[in-house]
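Below: one structure in structure tokens.
Left out: one protein chain. Kept in place: all the others.
So that you can tell them apart, the chains are marked A and B in the order they are listed, and the count of residues begins at 1 in each.
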Amino acid sequence: MGKTAKFDVLIIGAGPAGIAAAMAASEPGKCVGLVDENSAPGGQIYRALKGQIQNSISSQIKTLDDRGVIRFDGATVYDAPRPNTLSITKGGEFQTLEYEKLILAVGARELFLPFPGWTLPNVMGVGGLQALVKAGLDVKGKRIVVAGTGPLLLAVGDFLKKYGAEVLAIAEQAPIVNLLRFSTNLLSFSSKIGQGISLIGSVGTKIRPGTWVASASGTRALNSVILSNGKTTQELECDYLACAYGFVPNLELPLLLGCAVEDGFVQVDSTQQTSVQNVYCAGEPTGIGGIDLSTLEGTIAGYFANQNDCPTLVLKARDRWKLFSKKLDATFALRTELKELASPDTVVCRCEDVRMSQLVGWESSRAAKLQTRCGMGACQGRICGPATRFLLNWEHGTVRPPLIPVPLAGLETRTSAVIEQPEN
Amino acid sequence: MSEERIQLKINGLPVEVAQGTSVAAAILNSGRTSFRQSVDEESRGPVCGMGICFECRVSVNGHPHIRACMTTCEAGMEVITFG
Partner (left out) sequence: MGQNFDAIVVGGGIVGCACAYFLSRDLKRVLLIERGPIGGGSTAAGMGHVVVMDDSPAQFALTNYSQQLWMELYPQLNHACEPRMTGTMWVAADEEEFSHVEGKRDFYVKNGLPAEVLDTKSLEEAEPSLRKGLPGGLRIPQDSVIYPMAAAQWLLGQAQLRGCTVMLGQSVTKAKNGEATLQDGTVLSARYIVNSAGDHASSLTPEIKIEPRKGHLIITDRYPGYVNHQLVELGYLKSAHEMSQESVAFNAQPRATGQILLGSSRQFVGWNDEIDRALIAKMVKRAEEYLPSISQLSVIRTWVGFRATTSNKLPLIGFLPSDPKMLVAAGHEGLGITTSVATGMLIADLVAGRPSKIDRSPFAPTSGVAA
């Protein structure tokens, strides 16, 4: 491939949504780009194992490569300096990419809620611990408590067991009635059943519905956690705590581009186009719905971005899965007890060490931020933002470039785009 | 499949890891738990595992504030942790 500065279709995020979009958008004569900040495509669910593309997607990736889709692995989008232009950084280098059509398939991250001890080393996210294991963390023989909410707890409990960990408990905050209703619902979504049942078989005895982590303790790192069901508590000694309360969409790039967001999700029309013309969005940022919905939305966005019609079957399937995602939300709705966990001196903003007691009593979230520095640190409020929204009803913060901290050199103008094409 | 191993240094001490291992995994596997010191001098380690939380920042080859979870180990790398 020669040097191309401009893409017919540029896709950000190479998870299920982004890959599906690339499959649908790529055809001879079209220049399609696929950018992901991980070192290999796959997104969260098909995250590479020690840098190796997972088998389940390797043939798709090969097809994309064969079709001439240009991959930017390990490249992070950090700014939109001009219309139809994104800035990316990779290994200390900076480039700009231009596009006719853009598909945002940037996925979600986990929701972390503060409780006493949550800042101790070895207290991690659920997907977080899984990602670290995929990146080579050895958990053989480690005692692990998995906690929080959502189907991911089971998947990760099962995953950790396969890697030799001792899963002590899976504390699911949702009450058992919700879980039972949900599993009945699963029956109407056939492909989920097998997944669900096999997972329950593997770690089922460890599941504790209606239970959450009240606190964690340890001196230099995690030593034990206290689980609570509101009536009784139990202390478990462990090496790792994996705890997360579902997902929050990555809205930073859509917001920077000016895409309309409502109730926390990017608004799209039936073609997956956002409020910004020629900018499409697929997958978790439009609603948390799992891999099937992400894939369908990616396919639809890919077709329309490439100015092709999308098979009606696919459109119908998407709408069906949207219903499923609503059920997910209801099942795993967060209980109010979780708002009471943080004590006055529990850190809420981990970058700036702003504690709970500092955040209460302000008339607005902006006032609290200006006075306490909450959300002003390196993560730019990605962790404390969603937490304070849940705990204190704070509104979304503003997005300002860069989207993610980059060396200052990345803010120097790059008027002409020089693109090093990876050899396919 | 035999894994290729590579050597790097964490806090000056040699460490061997499988090719493709992230710096975060290498640090944890070496028995260290604290990656950085927070503003109030608390020890912190990785949380999100995917580049979001910035709790796993370490110094790599003299550059501070590098996210260990988003950095793949390379032969001869010098990693410094804090706390």
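Just so we're on the same page, a contact is a pair of C-beta atoms (placed from the backbone, for glycine too) under 8 Å apart; a residue touches a chain by one contact, two chains touch by 3 or more.
Here the structure is a predicted model, which means the values were calculated and not measured.
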Touched by the hidden chain, which of the shown chains?
-> A, B
From A:G68, A:P81 or A:P209, residue that would touch the chain that is not displayed = A:P81
Given A:I226, A:A317, A:A333 or A:A378, the residue that touches the chain left out of view is A:A378
Where the unshown chain meets chain A, residue by residue | 79, 81-82, 362-364, 366-367, 370-372, 376-378, 380, 400-402, 405-413
Would you write out the residues of chain B that touch the absent chain, in ascending order?
-> 39, 63-65
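Note that only the chains that are shown with their structure count from here on.
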Return the distance between the CA-based centres of chain A and chain B, expressed in whole Å.
-> 22
Complex contacts: residues of chain A adjacent to chain B | 37-39, 44, 48-52, 76, 109-110, 112, 119-125, 127-133, 135-138, 220-221, 347, 350-353, 377-379, 382-383, 404-405
Name, in rising order, each residue of chain B that touches chain A in their complex.
-> 3, 17-22, 24-26, 28-29, 33-35, 38-40, 42-55, 57, 65, 69-70, 72
